[in-house]
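Note that one protein chain of the assembly has been removed; the remaining protein chains are unaltered in position.
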Amino acid sequence: MDQFHLFPPQASTSAQEVDHLYFTLILISLFFITVVFLPILYFCIKYRRGSAADRSNPLNGSNLIEVGWTTLPTLMGLALFGWGAVDYFRIERKPANALQVQVVGKQWMWKVQHAEGKQEINELHIPVDRTIALTLTSQDVIHSFFVPAFRVKQDVVPGKYTSEWFKPTRPGEYHIFCSQYCGTQHAKMIGRVVVMQPEAYARWLQTGEQTESIVRSGERLFYDRGCSGCHSPNSKFHAPLLQGLYRKPVPLADGTMVTADDQYLRDSILQPAKQISAGYDNIMPSFSGHLTEEEIMQLIAYVKSIGREESPDQGKP
Amino acid sequence: MNARVATEIDIRTEGEFARESYLSEHTVRSWLLTTDHKRIGILYLFTILIFFAIASVAAAMMRIELLHPTGGLMTSETYNKLFTIHGTLMVWFFLIPSIPAVLGNFVLPMMIGARDVAFPKLNLTSWYLFVFGGAFATWSLIRGGVDTGWTFYTPYSTTYANSHVISMAAGVFIAGFSTIITGMNFIVTTHKMRAPGLTWFRLPLFVWSLYATSLIMVLATPVLAMTLGLISLERIWGVGIFDPNLGGDPILFQHMFWFYSHPAVYIMILPGMGVVSELIPCFSRKPIFGYPWVGCASMAIAILGFLVWGHHMFVSSQSVYAGMIFSVLSFLVAVPSGVKVFNWTATLHKGSIHFTTPMLYALGFIGLFVIGGLTGLFLAALSVDVHVHDTYFIIAHFHYIMVGGMVTGFMGGLHYWWPKITGRLYPEIWGKLAALTTFLGFNLTFFPLFILGYLGQPRRYHVYPPEFQIFHVLSTAGASILGVGYVMPLIYFIWSAKHGRAAGPNPWRATGLEWQTSSPPPKHNFKETPVVTGKPYDYSAEKDVDLDLANL
Partner (left out) sequence: MEATASLNERTEPTQSLVARQFDDLEQQRGAAELGMWIFLATEVLFFGGLFLAYTVFRSLYPRDFAAASHHTIVLIGGMNTAILLFSSTLMALAVRAAELRNQTTLIRLLLATAFFGIVFMVLKGIEYYKDWTDHLVPVLNFDWHSPNPGPAQIFFWLYFAMTGLHAIHITVGIFVMLTLALMARTGKFTTGNYTPIEIAGLYWHFVDIVWIFLFPLLYLAGHR
């Protein structure tokens, strides 16, 4: 990784898109540099003091010219905006059917857990040509998950889920940097992404101690921590059932609707009073401080999974 | 500008100083209790130079540490404190007061033919507040420093940082009020104290730019004050406004901080543009091209500048649609800056260009500002910003604007008005040498950082992957050249204040009202209030004048 480069490796689909705009911007910059610097240079030589150049009838302003050089850059700016915005929209929108990976940032390391349950620190092993979606959160300050080779970056904010996706196109090892200043060892909060061929990735998943899947961990927590005591069909408490909840609209007690996404589930575990489902009482205790960020992510993965399994199950007796 | 009292004075014979100048009194008391805007400008000059020196030393230490990928000279903590010192002092204790409080204070009243600013006592208060705020900031450094970066991001600054955040925040808070007072003074002075005949569209463009700057100072700084207040109270009591565990929102801090700090970026460039708008016409002996467009561009920048703060937060998890609005507005704010550059360029056409030291700085300003401005487009473009945000690309970009732009403008202005301030001439040959040295040193220091940033080097890292080393070495080499470029003027300015040749009232044969009085000016600026009858920048390129100080 340590030869001389002027550009970082292009290792994801968005890397190409970003680079295209970047090179276009360089060309536009060169254009403006030419139209500004060449005349300056020319005038400085031709109209240097004492030169014999003709200085009669100087022009001290022209609204036509002004309108011209106001309009042209404006249009150019709007075009560049559109281009950047379209790419940005794609970078920020999480695609479907992605391989889910949970990432928790803390001072000063990245803790990664794959759907299959495998955990790693400051490393991220992923298969090539698969869309990878990270769900990120922080357990202390704001961090930022930055992979230059993929041209993606996303702040990792405590109390909040953010997401980031990429589709690696080239096997290899690339840097992970924390790019949001997060305290003393910020510069050492670095790691590497290892992009592997699918077979190698499958082999890698099997190495090391065998772990249970993230959904299985969540299910265990669901029973161990007493969630099932209320959120089950035969509970004596009146609590919403969670089967099929994920991604569905939920009517709230105050008359509004929310979509049951990751953030909603997280808030419901930690701040149950914030959004009460219509028809239920505010009786759930907060689990804030009783669950780690990883455990919350596991619980959510479990809740998602019981949503997914529900629909095929419906036809069964 | 045709002023009634303007008389053609031959600078070669007019060697003596006016007998009574604002510098005549020498007691310490006469300085510390002065309400003379010119003296207050000079008090500011000395004060900001102290902070500039401290912050530059911090920068030098950082650049030396970065020579090697594994660092090794200092601990992470020391490095973090160094970049915090560098950022806070440079932004709030050097750049923001640099042109407005030093050059603005000195020349603004003279440029509009006034005897002083509208509120001279408040003006002095502003300097005392500045010193007081600076003392707090210095105190926090002496007690061990701050390690949050100049941006004070929460929840790090409120909950996690183990350093002297409160005293630093208090220092910036107090200095903020000095900025507000300066801004208020400038606005009122410009509105109410213009000389007879000096209509808005006859004002020098430096006044326009200071007016636009003052609007930002007055409207943005209070939000910063409130934000810093909330941070300090949050550290003391931990109520949780910025703490997600207690229901707070750390991103709210970023909105409040950038609502101030983005407009503040324009406090750190508009005055520089104003200086350049004075220098270019004077040294090409031509009226500025498109005067009303240049003046209105300043106002457009000030107004649009309030609407783009979210472009610092494209990856902060703010909504995608908010990001798009901030992006399109950021592209638009680039347009008036471009208009200024085009007009300066057009001014050179059919001029009679004198390559004096101030002109070299002005041309250097255009060059560096164009690069800084164009790389701003990269940052406004959403998808590219996702990649370069918080990398060295942004470091390079804003140094091109703030150092390449504002500091170069400040140096140009200081050389231009130095004969007015001291009544003495600086050695021209050394001036030119220093201007060229800073230009070359600056580019070598900061251009490699663009490449480094696109490669992915994050900011605020003192250890880094070895493949980035070559660019860091180039940058450090450039920084040492840049340092020489800044030390040279310091030496010859001090020398010239005592030993320089007498300047006479108007060594540049410039048209501004400030040149219609003696150098150094008398206590109340003018013997008679000047009356203005025409447009500014009434230069003629066809009439040859000799402005080379070496020939005087």
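Read from first to last, the chains carry the letters A and B; within each, the first residue is number 1.
We take it that a residue touches a chain if its C-beta (ideal position, glycine included) is under 8 Å from a C-beta of that chain, and two chains touch if they have at least 3 such contacts.
Predicted model, so just to flag it, every value in this text is computed and none were measured.
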Next item on the list: Taking the complete complex into account, tell me which visible chains touch the one left out.
Entry: A, B
Next item on the list: Check the options B:L67, B:V131 or B:L252 and report the residue that touches the missing chain.
Entry: B:L252
Notebook entry, point to check: Touching the left-out chain: which of B:V117, B:A161 or B:I301?
Noted result: B:V117
Next item on the list: Sort through B:I40, B:I187 or B:V335 and give me the one touching the missing partner chain.
Entry: B:I187
Next item on the list: Would you mind spotting which of B:L67, B:V239 or B:I325 touches the chain that isn't drawn?
Entry: B:V239
Next item on the list: May I ask you to list the residues on chain B that touch the chain which is not drawn?
Entry: 4, 109, 114-120, 180, 183-184, 187-189, 191-193, 195-197, 218-223, 225-227, 230, 233, 237-241, 245-249, 252, 255-256, 524, 527-531
Next item on the list: Extract the touching residues of chain A with respect to the undisplayed chain.
Entry: 254, 271-274, 282, 284-286, 288
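Just so it is clear, only the chains that are shown with their structure count from here on.
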Margin query: Centroid of chain A to centroid of chain B, CA atoms only: how many Å?
Written below: 36
Notebook entry, point to check: Any idea which chain B residues touch chain A in the complex?
Noted result: 76-77, 79-80, 147-149, 151, 153, 155-156, 159-161, 244-245, 247, 249-251, 284, 286-293, 314-317, 320, 323-324, 327-328, 331-332, 334-335, 338-339, 341-343, 345-346, 348-355, 363, 366-367, 370-371, 374-375, 377-378, 380-387, 389-391, 451, 454-456, 458-467, 470, 541-542, 544, 547
Item checked: chain A to chain B touching residues, read off their complex -> 1-8, 14, 17-18, 21-22, 25, 28-29, 32-33, 36-37, 39-40, 43-44, 47-50, 53-62, 65-66, 69-70, 73-74, 77-78, 80-81, 83-85, 87-89, 91-93, 107, 140-142, 144, 146, 148-149, 151-155, 157-160, 162, 175, 177-188, 271, 288-289
